[in-house]
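One structure is given here, and the rest of the page talks about it.
A protein chain is absent from this complex, but the other protein chains hold their places.
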Amino acid sequence: MLHPDRLFPPDSQTRGLARALYDSVKDLPIISPHGHTDPAWFALNAPFQDPLSLLVTPDHYILRMLYSQGVAMESLGVGAASDFDPRAGWRLFAQHYHLFRATPTALWMNHVLSEIFGISETLSEKTADSIYAAIQARLATDAYRPRALFDRFKIEVLATTDAATDDLAHHQTIRKEFPRRIIPTFRPDASVDAEHPDFQQHLALLAQQTNENTETLAGYLHALRARRTFFKSLGATATDHGHPTALTADLSTHQAERLFERLLKDPSAADAELFRAHMLTQFAGMSLDDGLTMQFHPGSFRNHNRDLFSRLGRDKGADIPTAMEFTRSLKPLLDKYGNEKNFTLILFTLDESTYARELAPLAGHYPALRLGPAWWFHDSPEGMIRFREQTTETAGLYNTVGFNDDTRAFLSIPARHDVARRIDCRMLAQWVLEHRLSETEAFDVLQDLTYRLVKKAYRL
Amino acid sequence: MLHPDRLFPPDSQTRGLARALYDSVKDLPIISPHGHTDPAWFALNAPFQDPLSLLVTPDHYILRMLYSQGVAMESLGVGAASDFDPRAGWRLFAQHYHLFRATPTALWMNHVLSEIFGISETLSEKTADSIYAAIQARLATDAYRPRALFDRFKIEVLATTDAATDDLAHHQTIRKEFPRRIIPTFRPDASVDAEHPDFQQHLALLAQQTNENTETLAGYLHALRARRTFFKSLGATATDHGHPTALTADLSTHQAERLFERLLKDPSAADAELFRAHMLTQFAGMSLDDGLTMQFHPGSFRNHNRDLFSRLGRDKGADIPTAMEFTRSLKPLLDKYGNEKNFTLILFTLDESTYARELAPLAGHYPALRLGPAWWFHDSPEGMIRFREQTTETAGLYNTVGFNDDTRAFLSIPARHDVARRIDCRMLAQWVLEHRLSETEAFDVLQDLTYRLVKKAYRL
Partner (left out) sequence: MLHPDRLFPPDSQTRGLARALYDSVKDLPIISPHGHTDPAWFALNAPFQDPLSLLVTPDHYILRMLYSQGVAMESLGVGAASDFDPRAGWRLFAQHYHLFRATPTALWMNHVLSEIFGISETLSEKTADSIYAAIQARLATDAYRPRALFDRFKIEVLATTDAATDDLAHHQTIRKEFPRRIIPTFRPDASVDAEHPDFQQHLALLAQQTNENTETLAGYLHALRARRTFFKSLGATATDHGHPTALTADLSTHQAERLFERLLKDPSAADAELFRAHMLTQFAGMSLDDGLTMQFHPGSFRNHNRDLFSRLGRDKGADIPTAMEFTRSLKPLLDKYGNEKNFTLILFTLDESTYARELAPLAGHYPALRLGPAWWFHDSPEGMIRFREQTTETAGLYNTVGFNDDTRAFLSIPARHDVARRIDCRMLAQWVLEHRLSETEAFDVLQDLTYRLVKKAYRL
């Protein structure tokens, strides 16, 4: 079902070299430094329930495409009645599988079905039930429990993403019972964003967890530092920040304190934005102190679909990118920490027009900056090709940090890394055959792109 | 003169498959759901006058390129004296034909000369007169009258674009005398845009045509609904809206009424913009009621050249695109109608940075949204390739709506559809050979891209 040369150009020279390059990295362990798998899976090691809730419901790409063509969320089991039959949702997915033609979803799903479940038929309305049954049968076996799959996938490091206030109980269990490198990532957005519905609640929780008075700025900052230390103690090497814009600020202590006071009472949208901006610079300072690598991915308009949000809540695949500005926005933070060699800030974007215009020039100059890989909607063959074409000549390959799968769809992790490796091999092969770099260089740099750069950037 | 494999990559595998794909669609009828041909041609069926006024003067791409290199509009017959000799204009075009190298204009014009007029020489200063004479001779024959060409081109549907206040007299004649599917499209811009010089006049005309009092908002809205019904009675299945920005709004009736009052007296630019924005949401509501598909293409700065505008008036090829924003701008409309399955809003852009950033994510989520094809300046081989590369992986192929020729150059319609089909075949062939989709899938989806999706989106 899967062609061994998929994603390689058909001409025999390029394909031959791409294949040789691929052979040199295909068996390297997976480093997944940024993702959204659930630590409960590895802590509890319970069998996955059914094909629908394992492969379809958690995958926003699938939900959004089906929804865009008129399939109701409820008919896929999202917000559905308690007697909902997952088999019906799976059938609906299979009926609409043609929608995914030429999308990365099809590449990944075919990989999962074929490589992980050993299914040799193509998913369609006709094969929906038999494939469902085949998957369900395998899920009941020990070989398909989370820990067994983790080992089977040859994952060397897997980072989850966790609220600053998360108790990391599952991570504590994992450390005791499943000695693999599954580590948390410190994501404080809800504790920083006064427009988040749970902001006050997160502040209260922070106070409780750290015995700090989070109603003062000083206490609040101490609490955040304490939580970072706690995350580090459970293996964290990075933080993660997602904001509506890339704005950073560097307020005086006095300004920041007055802003924080307003924030606790009746924050305006401008106050909330300024505080997020200021806190990015604060977090950069903390990173310089405690060594956690900082990730920043601004630019998504979250929960854009009003009706869906009011009926089903956050995170239903309705986040839409907006235009980004980095050059002016990052200056306050970079003025303070951009020249630090012991601080790493990894930037992501959903606005590809910033690749060549702002991000590659910034990362190609500031010692603290690195470019995260093609992100979210751009995590696809063409998206990755555009990323390399538009950043390499200015920022080089060594200011990038390898691949992130950024997924909650655990079973798709090997497929996603495989696609990324194939695209890198394809591009390197083309460059070698155009004599832009030598074959020796290509084999060496490929090890960097697949394995070394990610470990270095995330201090793994 | 025309190579049978034009626009296909030279390597034999890709070319072979692209050709096989092309063979499966090259003879499908043309669906032209959005264009600017003149219904008078088919109502009156008079012979076309001469090569210049048929092939050069109405084509903005040709006018603008020649003008950019110093050729005066008047010397091409635009705003020229009454004794102007079209032969002289044609010669000037032929002398400058090298300017069109590697542009779509050359692809289309060569197709027209070779396939429609059977001319085997290349256009140049030397061949200008003989080609002129050959075309002129053919235009005098019945086989080159508009209706004969319409049938020869195998056009199944041809939509024109017509002001909301158009009496559609030619369309009425066509229905009686030439029973083909030539249908109007409801374009109310001049009745909605208070900055349009003829706005007040259009309102008066609307009142007269519908017996409504268009000096009240309610009467104005009734009048527009009545005109839509009239357009539908003559076959219209779609509306078309071109605004300077993508802004939408959803005002309360009270707000809208007060805005409308100001608009009739002394509208500010902000009032005019807000009213256009509000009316888009109103038109979406009307579309949900009467089933007309809604097309929206914002972002052109019209009549940018002050001198040309003051001397020769509107629409002389001096429209220049501007940067676009959709994510925030469309939200008011989408909040109200974005989740409707019985409403279709087709979006176009002149700002390609919005393809991957905003349009594909929006169309890949909202059931009401579809992506129009590469538009205007992007209606070219590279433009179409970028469109597919930047939208497919996020929005899929099934949230697109086939090809629009969007032209007033009637004779170029077969050439334009041919280029679009070839580019789709080329891309599908490449994807198949890279194992991104199967050959069977490619042949099937190609039928969708060429024929089925456009009929569905426009309810044809």
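Going in written order, the chains are labelled A and B, and every chain counts its residues from 1.
Note that contacts are C-beta pairs under 8 Å (C-beta built on N, C-alpha and C of every residue); 3 or more make two chains touch, one makes a residue touch a chain.
For clarity, every value in this text was computed on a predicted model and none was experimentally measured.
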Given A:Phe84, A:Phe178 or A:Tyr398, the one touching the chain that is not displayed: A:Tyr398
Residue among A:Arg181, A:Arg258 or A:Lys331 touching the omitted chain: A:Lys331
Residues from chain B at the interface with the omitted partner, ascending: 2-3, 5-11, 64-65, 67-70, 98-104, 106-107, 122, 301, 304-308, 317-323, 350-353, 377-378, 380-383, 386
Interface residues of chain A (partner: the chain not displayed): 11, 13-14, 323, 325, 327-328, 331, 334-335, 338-339, 341, 353, 356-358, 360-367, 369, 389-390, 392-399, 431, 433-438, 441, 444-445
